[in-house]
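On to chain A.
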Amino acid sequence: MSKTKEHESKEFKTDNDFDPDFFKDIERKSNIWSCIQCGTCTASCESGRWTALKTRTIIRKLTLGDLTVLKDPDIWLCTTCYQCYERCPRDVKPTDVIMELRNYATKLGNISPNHRAVVGYLKNYGHAVPINDEVKQQRKELGLEELPPTLFKFKSEGDTEDIEKIKELLFDLPEEKEKEEEK
Partner candidate 1 sequence: MKLSHYQKEVSSAMSECDEYENVVVFMCNECGQGSANTAGVARMSYDPAMRIVRVQCTGQVGPIQIMDALNSGADAVACVGCCLGACHFFNGNVISMHRIKIMKKLFKELGYSDQFVNQYTSRAAEGETAVGDFDDIIERLCSAIQEGGTIQNEC
Partner candidate 2 sequence: MTIEKEKIDSQSPQIQDEEEKVEINDDEERIGVFVCHCGHNIAGTVDVSSVADYASTLPNVVEAKHYMFMCSKPGVQLLKDSIKEKGVNRTVVASCSKNQHGRTFARTIEEMGLNKHRHQQVNIREFNSWVHQKQKEKATQKAKKLVEAGVNRARKLEDVITKKIPTTKSALVIGAGIAGLRAAYDLAELGIKVYLIEKKSTIGGHMTQLNKTFPTNECPQCSISPLTNGVANHPLIELYTLAKIKKVEGTMGNFEVEVELKPRYVKDNCTSCGECSENCPVEVPSEWDSGMSMRNAIYKAYPQAIPAMYVRDKKTCIECNTCINVCPVQAVDFSMESETKSFNVGSIVVAAGYDEYNPSEIEPYHYGQEGYEDVITQLQLERILAPTSLTDSQVLRPSDGKIPRKVVMIQCVGSRNEQVGNKYCTGVCCKFATKNAGIIKDMYPNTDVTICYIDMRTPGLNFEEYYKEAQEKGIRFIRGRPSEIIKDPISGELSVVVEDTLTQTPLRLDADLIVLSAAMVAPTGIGPLGSKLHVLRSKEGFLKEFHIKMNPTQSSKGGIYLAGTIQGPKDISETVAHAGNAAALAAAPLVKGYIEKEMLIPTINYELCVDCGMCKTACNPAAIDFNDDGRPVVNEVACRSCGMCMPACPTGAIQLLNFSDDQLLDEIVALSKGGVICNE
């Protein structure tokens, strides 16, 4: 269902594969160490029922310090439905943990091209979903202004100050990672 996982081919792991210190930051913001691996999160997960995302396994890998989790495509399958967050008996807040993890993965350049495109839209139009001609027409028919008074309208009228700053200062994504880079 989802993309293949490179790390699964490597079966035997040693301490060298783990770096418990790496996730100290996440630990500080949530309770990952108090996870009892009860599986409530996975069972709650609407995504995980149909996809490869197994929330509990992600938390487990974190507590082990398994760095492969950063390259794990599964972490991008969470829909942030918060169901696990609501139900975890140990208050681990798995949704927040996954968000935190994605931040790390992003820093390492593990971002999908589609996501890059969405960030591009934001930087160029101020919107993750830009307007198109069909909708412009529709707006007119409905008696609305052709362009809503959002940042994009100002940009098209020549007032580009705000959007330039957003482009420059926010969501600076690292360059695409070289294909294989180990340890």
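For anyone wondering why these and not others, all candidates are chains of the complex that A comes from, given by their letters.
Heads up, the rule we're going with is that contacts are C-beta pairs under 8 Å (C-beta built on N, C-alpha and C of every residue); 3 or more make two chains touch, one makes a residue touch a chain; residues count from 1.
The shown structure was predicted, so the numbers you read here are calculated from the model rather than taken from an experiment.
Colleague: Which option touches chain A in the complex, given 1 or 2? Just the number is fine.
Modeller: 2
Colleague: In the complex of these two chains, what residues of chain A are touching candidate 2?
Modeller: Going by the criterion above, the answer is residues 36-45, 48-49, 54, 56-57, 83, 87-91.
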